[in-house]
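The complex appears here minus one protein chain, its other protein chains still in place.
And then chain A:
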Amino acid sequence: MGSLSLITYRIKKNPILTLLLPLIALCSIYFVVFRTDDSIIGIGSLPISGHKWAHEVENTWYFPYTSRFKMPRYSYKTQHNWLFNDRVEDIIPEGHIAHYDLNKLRSTSDAAVDKERVLILTPLQSFDQRYWNNILQLSYPRELIELGFIIPRTKTGEEALKQLEIAIKNVQSDKKNQRFAKVTILKQDSQSFDKLQEKERHALNVQKDRRAAMALARNELLFSTIGPHTSWVLWLDADIIETPITLIQDMTAHDKPVLAANVYQRYYDEDNKENAIRPYDFNNWQESDTGREIAAGMQPDEIIVEGYAEIATYRPLMAHYYNKNNPIGEEMMLDGVGGGCTLVKAEVHRDGAMFPSFPFYHLIETEGFAKMAKRLNYEVYGLPNYLVYHKEEFN
């Protein structure tokens, strides 16, 4: 108030000021706020009225000979959520442009600390509540886990889908910190294999068709869900009902491109009247000379499958290497893996390793995948003493 009276006094004393002061005030406001030419204040080539924050302004202008501002011809309606992620450094929201620096994507042994995203993929033929409870018990941070399911177009598939949707709805509408980062549910496009009773589906002559159908389902699931933020892919069968809760942390700690756990099955031993365990997955093996001889003698479109007396390959099977007195983190190199519980670095899949549905070096599906990963110069490992349990089947 004091300064105002001083100003009025001065103006009264010097009438020229009445003309000058407003002029000067207007000129300075115009130059600072509205002029768009070379930076006067050093803010950049934008006037204050059109000012943007630092992360919105580009450093250099690429087109030196064109007029800088052009009115956009088209604009998108306001969008709030885009592509289901909130990583500000990736999205340039105007115009649906996204920029991903894949050089920064890592798969390290400290996955949880490094905030690496894990994609858990499951081909779901029937929904088992124990499988779902196992997933819910995993201690890896849920905001870093994405789930993917693929369901065949059969009647059992429809049933499984209904139960799955109820379970997903419950967990994704729960508290925010209990939700998974993303869940994708796909309905298979390719033909699936229909005979599901244990005796029938393990008969030798149907193996080629059955595993080819499974390979197609796995590929569809994989390539539809893998994204620019995925660091690890964990293949978990829908029949695996019990795993340690630190499964993901344990397996990523080994930092191997392809790593398979040992799949066993709990059962009630009638003879000894006690609960016991027995090996279930015989697809984790090392190549043997007999195996190579058999392969050399086969037609190009024949495949070798494990666990059948008709094709005796004498391969060392990881299932038989379990020793509860040995360290749980013991690794062994493998030539073939099964899909029961296998952790794969996302870059292996991105380089092109998939599950061949055609005979690939006389191998198919997950074992063919291991061979393909080896052709791409990645090493395949297994954990013989790290057990996960398959459900018991009674037929």
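Just so it is clear, a contact is a pair of C-beta atoms (placed from the backbone, for glycine too) under 8 Å apart; a residue touches a chain by one contact, two chains touch by 3 or more; residues count from 1.
Throughout what follows, contacts and distances are computed from a predicted model.
One chain of this complex is left out of the view, and of "Protein-serine/threonine kinase", "Copper transport protein", "High-affinity nitrate transporter" or "Mannan polymerase I complex van1 subunit", the protein name its UniProt record gives is "Mannan polymerase I complex van1 subunit". Residue A:169 is the one among A:12, A:115, A:130 or A:169 that touches the chain not shown. Only one of the listed residues, A:159, A:242, A:287 or A:351, touches the absent chain: A:351.
Check A:162, A:187, A:278 or A:320 against the missing chain and you find that the one touching it is A:187.
On the side of chain A, the interface with the absent chain consists of residues 10, 13-14, 16-17, 20, 24, 38, 58, 60, 62-67, 70-84, 92, 94-103, 153, 168-169, 172-176, 178-190, 215-216, 219-220, 223-228, 349-352, 354-358, 372, 375-376, using the contact rule stated above.
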